[in-house]
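What follows is a set of notes on a single structure, which appears directly below.
The other protein chains are all here in position, but one chain of the complex has been omitted.
This part shows chain A:
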């Protein structure tokens, strides 16, 4: 009979198991999008087609003057010039690289080529940048300051906690980038404005001129995967918070004419708004000295409700509520008008849904990873992202690039659509 040490069975099994299983590899076998190039291919395609058309127009103009063609030519010439420059830079770039890699070339020549390469690279970068800016359509609201609304989504109090984290992330980002950000509204799950309690709604106003252009890529559902503070058994939960980004229509950003002009998005007929103020039941007048100053506005056609009770002054509450209502209604109208266009884009490009549709980004605390599902960009530096650091900026830039590419693809699709119609 063998008299060895007694070893528990689980430990024995443990020894038998290959050690590699003990280490978890954080590998993602999935990527949502191709890596971004210097210039998106779709952009280049569009530039080429435009330059072809430009050629055609020049020929047409040589035969006889046409105002419309001339106008179009003027519009296109900037793009064509940029493209020419880019082509030139690209050509010299390929030439130089081939020279360097060619084993038959002189050592001295190779050195010279290497020197030149740097300058050409810079030139190419410059050219591609000017090409992109000349091609990409600018979002009509991009120049405006913006409102970032954060609300918890699915996931109960963990979602509310994460919503608070997101708010802090954006505040830190604004701090770091030197944008002035003010909290318009802050409400935690208790219905008070005390900080540190899970968030139920927050509106952050970023008072930077082109803040909407910067933050508009942030809109959507942000997903978090982590072990919540409220979890007792150490299980990982998946929750979500939604981020809504609206252009902020302050008095200085929207002219009075735009508000008065019935054609404008910002125009709201006073008759269509039900305004409610708090009134004490009963006698009123000298009989009571109420302090309620809450104002609620309802835009009846869109059923948009805005309530404000932050200030003691009813007038101030009313002003704030009108500002908020204007921007919400303008956003709704814009979305409505663009719905057709979006449907068209989706049918052609097959873009992931934007706005409040699917999740746009995942924050995985277990793997310390942040992945944006639109650009396919993943960064491992989650803490830096949550502190609004450079990593967040990197992610946001990648999304901005992706958005731009989508815009261009959609543009091409629209062009095609128009041509087909003709």
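Criterion: a contact is a pair of C-beta atoms (placed from the backbone, for glycine too) under 8 Å apart; a residue touches a chain by one contact, two chains touch by 3 or more; residues count from 1.
Operating definition for what follows: contacts and distances are computed from a predicted model.
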Among "Autophagy protein 5", "Ribosomal protein S35, mitochondrial", "S-adenosyl-L-methionine-dependent methyltransferase" or "RBR-type E3 ubiquitin transferase", the UniProt name of the subunit that does not appear here: "S-adenosyl-L-methionine-dependent methyltransferase"
Residue of A:9, A:68 or A:271 in touch with the missing chain, whole complex considered: A:271
Residue, one of A:58, A:309 or A:380, that touches the chain absent here: A:309
Positions on chain A where the hidden chain makes contact: 187, 190-194, 201, 271-294, 296, 298, 300, 302-307, 309, 311-316, 324, 328
